[in-house]
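What follows is a structure written as structure tokens; I'll ask about it next.
Left out: one protein chain. Kept in place: all the others.
Entry: subunit A
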Amino acid sequence: MANAAKESQEPQSHYQGGFHLLQKELMNDYFDQMTRAAEGDGPPAVYLLISGNPVELIRAFDLLPVFPEINALQIAAKHQSLPFIQKAEEVGYSTDNCAYVKADVGLWYQDGQAPMAKVPKPDLLLTNYVGCNVYLHWWEHLAELSHAPIFDIDIPFIRTSDGEPRAEDITYVVRQLEELIPVFEKVSGKKFDPDKLTEVMEYSKETGELWAQIKRMTVNRPSPFDAYFDAVTMMGPLYTLRGTKEGRDFFRDVLKMVEEIKSQGKGPLPEEKFRLVVEGPPPWPYLRIFRDMFARWGAVFVASTYSTVGGLWEFGFSHDPSDPLRSVAMHMLKWNLTNRNFLQRYQQLKSYVDEWGADGLVIHSVKSCRLFSAGQGDMREYFARQVGVPTLLVESDLEDPRYFSKAQMRTRIDAFMESLEHHKLVGLHT
């Protein structure tokens, strides 16, 4: 019944907020740099991973950071991931392997020719092993394919009951970062310049603080932007440009825009009817369609765990220019989502539900990413039964379009939203 009423409001064609255009410009510049580097006109390329990324060190040597995860998601968002994935499957990767890796391997076999850029070959493979075990495999495979030198940074996972890294963990990581410096010197052909690193750290600190302020804005009603669909737009610059002036300026501009939207009492949708928290990466191949499925109900995501894989600035972290290596180490060890254990994630979600005032929790379970998904049934159990928050678990994928069933997804979301609506009407949930 409610369904029929919604049928007429077909997909929202655009959402409010000006930062998307700004982001596009910056990311296009970045992709152009990649293409130039691939054509031999640019700095050496260092491949690294998103989770708790130590991009500051790369910037301090004027190297080009390349994030294969960003490349993979760009390809998926442009609806072009399937042929890349299939190429990898042809050479022996399983349907059950993370499709980010497969898209990237497929890209390798296409000589790095991606829809948005040509991706340079790596001059160094930096495995910042922050949480995800697939990272280790991925970089091992890239090393086999490219014969590029590899440097593993082993980040001990948070595993003690106090939820903190141990003193020995910190010493271990700092030591590895010290060993990394001469490797960067060799790859870049530049002597390590501590002043340059301090400058990068200053930009990074400011960027992180701006980002934290932006993220905190979504506690407002209405939320000035969507902490899932809009936040992921801003994550590109957060990783690729952190530690640069451009990156810092971008976040200054975004904060202004968001403040402006807030002062007008506006949000991404004409009306915010539901506030939701979301767990898990988005379905890049169907991002817009997925967003529309919630938007038609007036549902806005006010907090997301995915937007914290790169760092947890909103919970009090910022880089410390006076102690760069330790600060980068702490970022990787403690201040990101992926290096924290599964139960810490429950707590993070719970604080989102409580402090951000959410009506429900959506768990987007992606097949590719077991770091996120393995055990999310238990998470649902915890929230639905123990905490008593309406919780929806839906499954698809972040890269592989074959795992998104539109009709089924829509039915599940509609049923959930209907029940939330009902809860609201009868005042079951506050």
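The definition used in the following text is that a contact is a pair of C-beta atoms (placed from the backbone, for glycine too) under 8 Å apart; a residue touches a chain by one contact, two chains touch by 3 or more; residues count from 1.
The rule is simple: contacts and distances are computed from a predicted model.
Protein name for the hidden chain, per its UniProt entry and selected from "Benzoyl-CoA reductase subunit C", "GMC family oxidoreductase", "protein-glutamate O-methyltransferase" or "ABC transporter domain-containing protein": "Benzoyl-CoA reductase subunit C".
Taking the complete complex into account, A:I150 is the one of A:L22, A:I150 or A:V387 that touches the chain left out. Contact residues of subunit A toward the unshown chain are 88, 91-94, 96-98, 101, 105, 129, 132-134, 136-137, 140-141, 143-144, 150, 152-154, 156-157, 159-160, 166, 168-169, 171-172, 175-176, 179, 341-343, 346, 365, 367, 370-371, 373-378, 381-382, 395.
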